[in-house]
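All protein chains but one are shown at their positions in the complex.
All chains are identified by letter, namely A and B, in their written order; residue positions are counted from 1 within each chain.
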Amino acid sequence: MSLHPYFFSIVSVALALSLAFLWRRAPRSFTAYPEASDGEASVPSGWDPLTSELSVRIFNREDSDFVTRTATWRISQSFRAERTALALQWLLEVRRHVYFLMKAHRRAARRDPDLDPVSELRLGIDFLLFQITSRVLYLVIWLIGPLHAAALVGYSLKLAAALRNMTEDLVTGGTRVAADLLDNESETKNRAASV
Amino acid sequence: MFPTILWLMGLALESILLVRAIQGNILKHYRVFYLYLAGILFRDATLMPVYYLWPNIYRYAYWYCEFLAVVMGCGVVWETYKLALARYPGAARMAQNVLPFLFVLATSRIFVKAWNSPHWIPGKTTLETERDLRVVQMALLFGLIALIHYYAIPLGRNLKGIIYGFTVFVAMTLIHLTFGNYLGVSFRFLWPYIQPMAYIFVLMTWCRTLWSYEGAPELEINPRLEIDYQSLASVTKKQLRTAHNHLLKTIR
Partner (left out) sequence: MQGELKYENVETARRDLENRTLAKIEGNFSRLVYLASLRDYNTGEYNHEGLANRFTEPLARRAIAACHRDVFSRLVLCSVEELVEQLELYIRSNGSAFAEFARVWRKLQPYTVTVPMECSPLTARFFAVNVRTALAILLYRQAPAHPDPLSSSLRP
C-alpha cells in the first residue's frame, strides 16, 4: 500500500500540533524569572557564580564516597537520592536560563530589520542541540544518578574522541596508502612508456 | 438530505460573516480574506442549483470553481503573513527567506511528478493538481505558524481565528483529496458528511473570532534594546555556547 496517505496524515497531525502551540502558554516551571515580561525583554546577564561552582560539587564523587564510608546504607541511599534531585534541579535551572536567554533574543530580534536569517538559523540549531543534549542528560541522570551519569558522559566523550582519532588515522592512513598506490601505478606506467 | 442541510448552513454562515464584516467595519482590515469568502459564497450559491438541475456538468463546474478558490486561498495566506508580521520587520525578513524555500520545496513535487510521468496532464488530473496546490498552501501556513510560535508574535483574536480556521480547512481538504484518491469507495461514502461538517466548524470559528474587530495587541518598546542585531546575536550565541559547554564540563 502506498505511503502517501500516511505521509499526509503525519503532516496534518504535525500542523494540528503546531496550531496548539499558537495557543499554548509557557512551561510552568519557567514562568517566574526576574527579567522576563510580556513585552520586550533584554538579554539576561550571566550565571550566578555560586551555582556554577556548586554544579561541580553535585557531580563530584568525593561527598558520596565519604558518606558511603562513614554512614549507614540508609543515610547514603537518602543522600544519593537527594543529590540526584539536586542534579536534576540544577539541569532545570540551566535549561531555564537558556530558555529565557533565547526568548529575550527572539523578542529583540523580531523587531530588528537587520536580522540575519543565516545567524538566526545557526542559533536555532545551536538551541536545538542544547535542548537535545540537556534532555538526554536529564533522562540519564534520572535513571542512573549524577555520579554514574558523569562517568557515562565522560566515557562517551572519551569514546567519541577515540573514534574520531581512529577515523582521522584511517583517513590519513588510507590517503597515504592511496597515494602510495597512485605513485606505484604512475611509476609502472612511466616504466612501460620508457620501454 | 443531510448534506443539503449542511450546504445551506454553510451558505447562511458565510452570509452572516460577510454581513457582520460590513456592519462591524472589519472588512477594510482583512480585504483579501473577505474577498475570498465572498467568492466562496458566490461559488456555493451558484453550484447548488447546478448540482440539482444539471448534475452532468456539476463535476466540471466544481473543479473549475475549486481551482479558483485555491488560487484565492493563496491570497489569504499572503494576507495573513503581511498582517501578522507587519510590525516585526525582523520576523518578516526571516519569512522572506524561509517562504521561497518552502514554496520551492512544495512545488518541486509537482514538477518532479510532471517530469517523471508521461501521462501527466493538468486538466485530466485536477484532483492531484488541487492536492498539490493545497500542499503548497499547507507548507506556507506551516511556515507562518512556525514563525509566529518561534518569535512569539502576538496575534489578535481576528487573525488567530483566520489562521486557525483556514489551516483546519486546508488540512481537511488535503485529507479528503489524499485519502479519497487511495481508499476509494469506502472513504467517499463517509466523506460527504465529514468534510462539510468540518467546514461548518471552520465557519462557526470564524463567526466567533471575527464578530468584532480585534487587532494585534500593541507592545511597549523597551529602550534598552536599541542595540544592533549583530551584537545581540553575538551575545546570545556566546551565552548559549557557554551554557552548553558548562553543561558538559560540569558533568565530566
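By definition in this document, a contact is a pair of C-beta atoms (placed from the backbone, for glycine too) under 8 Å apart; a residue touches a chain by one contact, two chains touch by 3 or more.
Computed from a prediction, not measured in an experiment: that's the story for all the values here.
For the omitted chain, the shown partners it touches in the full complex are A. Of the residues in chain A, those that touch the hidden partner chain are 48, 50-51, 53-54, 57-58, 62-63, 66-67, 70-75, 78-79, 82-83, 86, 89-90, 93.
Heads up, the rule we're going with is that only the chains that are shown with their structure count from here on.
With centres set at the average Cα position, the gap from chain A to chain B is 34 Å. Chain A meets chain B in the complex at residues 1-2, 4-5, 8-9, 11-12, 14-16, 18-19, 21-23, 38-44, 46-47, 52, 55-56, 58-59, 91, 94, 97-98, 101-103, 105-117, 119-120, 122-124, 126-127, 129-130, 133-134, 137, 146, 149-150, 153-154, 157. Those residues of chain B whose C-beta lies close enough to touch chain A in the complex are 87-91, 93-94, 97-98, 138, 141-142, 145-146, 148-153, 155, 160, 163-164, 167-168, 171, 174-175, 178-179, 182-183, 219-222, 224-225, 227-230, 232-233, 235-237, 239-244, 246-248, 250-252.
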